[in-house]
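Left out: one protein chain. Kept in place: all the others.
Right after this comes chain A.
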Amino acid sequence: MTVTDGKDELETQFAQWREHVRRRPEMVESDADELEDHLRNSVDELAGLGLDRDEAFLVAVKRMGGLDELSREFAREHSERLWKQLMFTEDDPAKKNRSRRDLIAMLVCAFGAAVSIKIPELWNADGHFYQKNAALFALPWVAGFLMWRRRTTGWVPGLLVGLFGLGAVVANAYPTGDDGQSEGLIVSHLPLALWMVVGLAYVSDDLRSARRRMDFVRFTGEWFVYLVLMLLGGGVLTVFLYAIFEAVGMSPDTFISEWLVPCGVVAATVVGAWLVEVKQGVIENIAPVLTRLFTPLFTVALLAYLVVIGWGGRGIDIDRSALITFDLLLAVVLGLLLYSQSARDPLAPRGPFDVMQLVLVVSALVIDALVLWAMAGRILEYGMTQNNVTAIGQNIVLLANLAGAAWLLLTFVRRRTGFAAVERWQTAYLPVFGLWFWIVVLILPPVFRFD
């Protein structure tokens, strides 16, 4: 071994040691710097006493004592670090700069969203207009923010503009009657269709990557959680606004209902996206935690439901709203499945939780088969309506997904495949959802003559 080799090796050892220090949440970058300097001083001194530098490194590390003990001592002084902190305490100037630019871009987009939702009022837009268009004032800004962060170029931005434009056409140019089925479906499905467009923006830096698509699933869950939390906070703010302004004899009614709520909600969608983007990994993701909690509960509930049906011989009395309920049930089961899988270590061996997921999916499938059976009779009786077609189509899209997932979970639990196949199935299926949502808003209304 030459001298330079030894030196390089020592540097690698320093780097590895540093890596170990950095993995401790109690110690931050500057602590690692400080301790590394200490270690180097120790090595220098020991080498001065005649030790080989490699040996000196070992002795110095040994002297410093175990990292466990060291980090325990650090934790006693810096307990706040265990409550991981959000973006505002960045040491590295390059990262700091980047997070500041993110912040500015977010503020611009959030402000843009808040302003854009008020513009149509200049032309006296009414409630119907806003019902159909609401998502168009929020999601393009979210997509814009994501594309800004990913420096998206090429054909993707054009495609996104086109799709959002198409959404605007569907919402405004389709001659749907007020309160018709078409209008109801556009109101409920256009946001979902547009969210898939946001997904396109999210994965725009690597369109084919399964990992990125799974990231988008995670992003969706976290974004939703943040949005709900922000809306709760907004609710508290509203209550206080009412209380304090009424105490001085003013009613903030108009301000709250016409400015605070609409502008706040669309801005919150952008802020939520920003929070999820910057805090990735800083805070434990909450959606998977929720799914962990609720998977067993839903499994038990569905099994109980099956037992009741089987024992009492009750048929499911089905009408459209019941069918929608069961659609939602499938969506929830899919969500539970997706989010616990999104947080799962793909290399971990199968465990009892995987078996429980299998039971959950299979019982949902059985229930859904019963529902479809009952529904078939209803359609024969009343014929097809747009709502029926949508509800059944939705059901079939979800059913196919869950059936595939159940099959792959089964082979995984029986140790025939790795977990990666289960994950790949879900990420490959995402575009199917996108396609279906767009069919509902774009194609079904003309087919049913905008009834």
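Assume contacts are C-beta pairs under 8 Å (C-beta built on N, C-alpha and C of every residue); 3 or more make two chains touch, one makes a residue touch a chain; residues count from 1.
As a convention for this text, contacts and distances are computed from a predicted model.
Participant: Which listed name, "DNA-binding protein YwzG", "histidine kinase", "Serine aminopeptidase S33 domain-containing protein" or "Carbohydrate ABC transporter permease", is the one UniProt assigns to the chain that has been left out?
Facilitator: This omitted chain is identified in its UniProt record as "DNA-binding protein YwzG".
Participant: Out of A:Met64, A:Leu192, A:Val261 or A:Leu410, which residue would touch the omitted chain in the full complex?
Facilitator: The missing chain is touched by A:Met64.
Participant: Which residue from A:Arg40, A:Lys118, A:Lys279 or A:Arg350 sits in contact with the chain not drawn here?
Facilitator: Residue touching the chain left out of view: A:Arg40.
Participant: Sort through A:Lys7, A:His20 or A:Arg72 and give me the one touching the missing partner chain.
Facilitator: A:Arg72
Participant: Where does chain A touch the missing chain, residue by residue?
Facilitator: Missing-chain contacts on chain A: residues 30-31, 33-35, 37-38, 40-42, 64-65, 69-70, 72-74, 76-78.
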